[in-house]
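Removed from the display is one protein chain of the complex; every other protein chain stays in position.
By written order: A and B. Residues from 1 in each chain.
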Amino acid sequence: MPLSTASPASVGTLTMRPHRRRRSLVGLVLVAPVLLVVGVFFYVPAALSLYWSFTKYNGNTPPQFVGLKNYAFVLTDPQTLNAFGHTVVFALLSMTVGPLLGLVSALLLNLPIRGRVWFRNAFFLPVVMPLVVAGTIWKMLLADNGLINQLLGVVGLDHQWLTDPGTALYAIIATSVWQGFGFETVVFLSALQSIPFELYEAARCDGANSWHQFWAVTLPALRPTMVFVFVVGVIGAFQAYDQVYVMTQGGPLRSTETIVFLLVERFHELKLGPASAIAYLLVAVLATLSALQLRLGKEKA
Amino acid sequence: MGRRGGRPVAYAVLGIWGAAMVVPWLWPVLTSLKQPSDVFTSVLPPTWTLDAYVRVFSLGSFPRYLANSVIVAATVVALNVLLDTMAAYAFAKLDFPFRNVLFGALLVTMMVPSQVNLIPLYRMMIGLHSAIPFLGADTLSGIILPGAVNVFGIFLMRQYFESIPDSILEAARIDGCSEWTILRRIVFPLATPALATLMVFVLLSTWSDFLWPSIISSSEDSRTLPVGLALLAQRNTVSWPETMAGAVVTAVPMALAFSVLQKRFIEGLTAGSVKDA
Partner (left out) sequence: MKKMMRVCGGLAVTLGLVLAAGCTSSPQPTPGSSGVKPSGEVVLWDYYGESTPLKDIVAKFSAEHPEITVKYEAYAYDAISQKFPVAASSAAAPDLATIDMTWIPQYASAGLLADLGSFSGGTLNGQPMQSAYSAGAYSAMQYDGHLVTAMMDFDAYALYYRQDLLQAAGLSVPKTFDDFVDVSAKLAKGEGSKRTQAVLMPPSVFHFAGALAREGGQMLSPDNTKATFNSAEGVQALTNQKRLLDAGGLYWGPDAGDYIAGIADGRVAMFIDGPYMMGVLKSGAADQKGKWGVATTPYSKQPGSYLGGTGLVIPTGARNGTAAWVLAQYILQPENQELLYTKSGAAPATLAGLARPALTEPDPYFGGQTPFAVFKDAMATAVAFPNTSAWAEISKSLNTAVESVYLGKATPADALNTAAQESDAALNG
């Protein structure tokens, strides 16, 4: 069937025109399942969510239109703003400490040492675990009479890490960093190993010592990777939920509530309007960050 | 230069650091083999016991959770391999109406967090469940269906396909092969390296998925391991051995897979981050 409709110009010009593609409808059939899944399980819910963000809806009685009331509430509600603040702190801290640890460990692993694979695996193993496993493990380690406190208790530094509103959020951040920095280790290591040796040679010829070489060659070469790691990590950190659910359930005193945790809580309270508004605020923030990442990524072509 | 002298320091630092990374695994494993009263009083179990595992497997429904996780992961990986590859090939190598628009529509989904869909998707699954009782809310299909396609996976595979020379495909077409045969005989076999990466990537994100499975499942029948573990850990501070046994059971499959397929795992997770030089 398709061959008879082929345009004459395409036949016999295979070697001249490299990218002539003629199978116009087969392509659509091949992408149809994917489009169906994405359409039904992404676009339809996203549209519904947007609609509900302008209504008062408890999932049972029909939604009532309320205009921008949900957004106004969400942007002024102290609990939501606090959750947003906690999430920002979470993202910033985990995405500075994490990559820092990743960079240091990558630099160490880049040295000519033996057992590199063993160490790399030790750092990377938590990354392949579900976050709830890390959360569960650290919930026990950080318990009031858990291992950490028993060790720190020797020097009198034991503390109620997870039950003190002042420290609970940082305890969760520490858990997340432990779980995730191995990812940065591996990414940075790979980037380090692809820096051309000639750049170091050139710098040494110019009289730079190892410290200068680090600043002049290593860091600039790693810059695109660092940007990537930071932006992707921040986007992930903004969606923090699993560890909060397992370790503190948002407490104590709501000091560890994150945006997504609050969203799910509103869902359980059957306040689907404000929940959808919170979701779209998250969309706005993350879309901005993603766009930023694309822009920064393109810069360093 | 100074580097030779620094190596013992590096070993020392790495040694301590490595040990610090391993202790948070050792401690839970040891705890899971203790009696509850011994948890905080001694390092090694004074009496080694598998009680916690027995409880978790008999009273705690963990066999069910494990089976569910395996079924979900296997099905989602299979669906992704099939659907993502088909679509990626089409986007990379075929021309059809709206190709760029449609690809853009897929890319947009990568920029939007999935949480925006949580609530409507839940209600849609409820509707599906009342229409077709073995699908939808509180069934494994509720977890599998939304995950059947991974747009990042399509993106990855498409990048890979673009590097395949067109000449192979054109040659096959001239020989009279239909697109389906090309797909089956040429494209899929050629894609094996990228497929391996895709499979690992999808496997990891499906196995660890927690938020959506915890919302869509209510009874034990449809809970996956992370959900089962979280429920256990959240309320059970009476019996740490039991909770740790659950954590070990949840972690072991991925740990085993990682130890066997280390390189693939790293490739899978870091795909897209390290741009080719």
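By our rule, contacts are C-beta pairs under 8 Å (C-beta built on N, C-alpha and C of every residue); 3 or more make two chains touch, one makes a residue touch a chain.
Note that the coordinates shown come from a computational prediction; the quantities given were computed from them, not determined experimentally.
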Contact partner of the left-out chain, one of A:Asn110, A:Thr163 or A:Gln213: A:Thr163
Per the touch definition above, residue among B:Val29, B:Val70 or B:Leu128 touching the missing chain: B:Leu128
Sole residue of B:Ser163, B:Thr192 or B:Ser219 that reaches the chain not shown, by the stated touch rule: B:Ser219
Hidden partner interface residues of chain A, rising order: 25-26, 28-29, 32, 36, 39-40, 44, 48, 58-62, 144, 160, 162-165, 248-249, 251-254, 267-270
For chain B, residues in touch with the removed chain: 37, 120, 122-131, 133, 136-138, 215, 218-220, 231, 234-238
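The rule is simple: only the chains that are shown with their structure count from here on.
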Cα-centroid distance, chain A relative to chain B, in whole angstrom: 15
Chain A residues within the chain B interface of the complex: 14, 18-19, 21-28, 30-31, 33-35, 37-38, 41-46, 48-49, 52, 59, 105, 108-109, 111-113, 117-119, 121-133, 135-141, 143, 145-147, 150, 178, 183, 186-187, 190-191, 194, 209-210, 224-225, 228-229, 232, 235, 238-239, 241-242, 245-246, 249, 260, 263-264, 267, 272, 275-276, 279-280, 282-283, 286-287, 290-291
Chain B to chain A touching residues, read off their complex: 1-3, 6-7, 10-11, 13-14, 17-18, 21-25, 27-28, 31, 40, 83-84, 86-87, 89-91, 93-97, 99, 102, 105-106, 109-113, 115-124, 145-146, 148-149, 151, 154, 166-167, 170, 174, 179, 183, 204, 207-211, 214-215, 225-226, 229-230, 233-234, 237, 240, 243-244, 246-247, 250-251, 254-255, 257-259, 262, 265-266, 269-270, 273-275, 277
